[in-house]
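Structure incoming, see below.
Shown here is a partial selection of chains from the complex, left in place.
Naming follows writing order (A and B), and every chain is counted from residue 1.
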Amino acid sequence: MGDVEKTLLEETAAWVDEARAKTERTKKPWGVWIDAELGLRNHWYPAALSRDVEDGGFQGITLLGEDILLARQGGRLFALEDRCPHRGVRFSARPLCYTPETLTCWYHTLTFNLDDGELRTILNEPDSPLIGKLRIKSYPLEERKGIVFVFVGDVAAPPLEHDVAPGLLDDDAVVYCADPYVIEANWRLACENGYDPGHQFIHNWSPFSVKNGIPMSFGWVSNQESVLRTTHYVDDDDGPKGFTRKAAETNIVQEARIPMRDGSVVDVTLPAAEGKTPEELREIAEYAHSCEVGLWMPCMLKVEPWPAEPCIHFEAYVPRDEGSHTYFQFGVMKTRDTAEADAWMNGRAREEWEIPTVEDFTIDDAFARKELQKFYGEEDGWLRERLYRPDIELTMWRKFVTKHARGVQTRDHARGYFPR
Amino acid sequence: MGDVEKTLLEETAAWVDEARAKTERTKKPWGVWIDAELGLRNHWYPAALSRDVEDGGFQGITLLGEDILLARQGGRLFALEDRCPHRGVRFSARPLCYTPETLTCWYHTLTFNLDDGELRTILNEPDSPLIGKLRIKSYPLEERKGIVFVFVGDVAAPPLEHDVAPGLLDDDAVVYCADPYVIEANWRLACENGYDPGHQFIHNWSPFSVKNGIPMSFGWVSNQESVLRTTHYVDDDDGPKGFTRKAAETNIVQEARIPMRDGSVVDVTLPAAEGKTPEELREIAEYAHSCEVGLWMPCMLKVEPWPAEPCIHFEAYVPRDEGSHTYFQFGVMKTRDTAEADAWMNGRAREEWEIPTVEDFTIDDAFARKELQKFYGEEDGWLRERLYRPDIELTMWRKFVTKHARGVQTRDHARGYFPR
């Protein structure tokens, strides 16, 4: 056998190995989760804030890799594929609406219906046979509580409520929206960090903890029986899908020790716990016990109450591309009292929720997500991670998503290969 | 059938699909155009301005992916491969000419003939057997009208005139050169934008139009018969190859309307047309009708007159690499009158051509080319574009190039794999 033949043989072997590896990957009981690098298709997502698209205004966004133009005309908001089918330029580069019903391409005057994306006319070629045939993708859209939700998919859009954590859209929910921002980490890492009971440890470095002298524990840990008892699955056909964890039975680990080589033991104290009496620590833990944390498909977390009554915290990790997500955070109070609602929106939410949470707390979550990205994004971490017992709550989520996801987004979708 | 076998089968199917896709691509009647990402090989190109390579000076440039050193020594200009064959460093990093006949590598003293690239000596090893055998590529070069033209290819270079739009090199052409600059878009997108009759619409936003209150139309549109009548093909064996379009029969679209859902119609007015009488608009169109636009191989556009008599505008989109081209622009007046020529070069060209054209007009072409790049460079736009009727003039060009190109540049050429 010659050199070339030998090399070919070796390369074929390598190819089979690779194919086998892919098979093993798919065999993981949470295969959809591993594949969903660009997000879950056929779901609703927070896409922008209403206040960022004024009447007559535009915003170009990237959602699950798809470039989308938001345009508000004549008081109505529309979401369209941000790519002219003629020669592919982005409308958002120089957006033009000559009427409240239409979007005109700045390059060759192709003019599309804002509502369904169909080519209505071409200003310089009004008799074109393409009119009425060519179309761009238009996205189902709902605007609620100051949030623009967009549906990314090909199937008939289910009710928006099916893809939003319970409570956010309730009539009595007064929603204060923080400015969303982009984080250079895959969206799945954000979901997992947010729900991860062990991640509390990172918040010992958050300004919130340092400023207020509140130790954040070494992690929240539940045993398996407690997880079963305190986790509440919700997967009705007609409603949001997700699950919640009551912290009531969770072990808020406030004490830790390290065994030394010489048989002695070193007690480890959290900086903010220094000087606190056992009673004070118990009080802090008790507050934590009152929290309920929920993770909802496709990518929303709810913590109630947070950081304190009467506030409920919602956040969403919206897939942008393989290496980044947009981070939305909402501070919610429930009331039908107009005066209370006004007070929340015009001062209290800022003081009681945005400063302690958005500015002083979740910045450490953003930090942790970014730190996960190298391993999961470049080093095949999804196959090499070595999970430990508390991670059971994450694998539950992965399997839950694998079971209930309506689809997986691919790069082809992002490039515009979707049914027209 | 096991999992591995199944995966292999699926992958093989994917491979066949991919192969089939390539076949379809090649089947397009303008296959050469699609393949010519790095430019057309065996053609002449504007490479630099004479004034940018003073005597004793150097300029390192990239042309069709090839790194080239321009050196002027003893009053003569040379173009050589900018890569020492010994260990690959660029001469331009520290260019050295110890004699008017030679270029010496700054690293190991290999010394090449400036004229033919042959290794003449090695300063520290003058008896090397490589002398007279090793050589770098030397490029045919002509300097005309203040422009350095370089021939990139392997065949005998045809006369320069064959690759330049008619008129530019004429004895009575007085050529004022603007500073060239790099644009992050493939060169083919520049060619197509420049000749595209529909692209006029983008210039409604150009400072030229806004400042002077000249509406730029919704596009120039010809019907097929008119295109046949007014397009003049030039493909003599002994001369430049290209074609020109007389705008005389072109429909300069100045009026447009959008049909509304309720049966009404919205008239669209160009900002600069606002308040203009039909007569004024007719006058503007008439001027446009007097223009002749020509596209010439490999990559030069000519507009005559532009922006007004007596000026002729030439521009070239010189391939740099897959994602960028160098944009050359020349403002030309025809005269044999020395005083007139001087006036042109020392003031009039600046006022009558460079400011209105280079500074206030073609910046929007640069913008449009860059906007095309994502679709054509990353999203396979060449296969997915949906052309409309006026694009016939572009596909004529694509087919013309496919027929007349002397070759297609590849990455291997750029890496130095050319006959030595």
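Note that in this section a contact is a pair of C-beta atoms (placed from the backbone, for glycine too) under 8 Å apart; a residue touches a chain by one contact, two chains touch by 3 or more.
Since the model is a prediction, treat every value here as computed from it, not as a measurement.
Participant: Just want to confirm the stoichiometry: 2 copies shown, so how many copies does the whole thing hold?
Facilitator: Identical chains making up the full complex: 3 copies.
In this text, only the chains that are shown with their structure count from here on.
Participant: Please report how many Å separate the Cα centroid of chain A from that of chain B, as a whole number.
Facilitator: 45
Participant: Across the complex, what residues on chain A touch chain B?
Facilitator: Checking each residue of chain A against chain B gives 15-16, 19-20, 22-23, 27, 83, 85-90, 93-94, 98-99, 101-102, 106-111, 120-126, 128, 130, 134, 415-416.
Participant: List the residues on chain B that touch chain A in their complex, please.
Facilitator: Touch residues, chain B against chain A: 3-4, 7-8, 11, 198-199, 201-202, 205, 217-221, 253, 256-261, 266, 268, 367-368, 371-372, 374-376, 379-381, 384-390.
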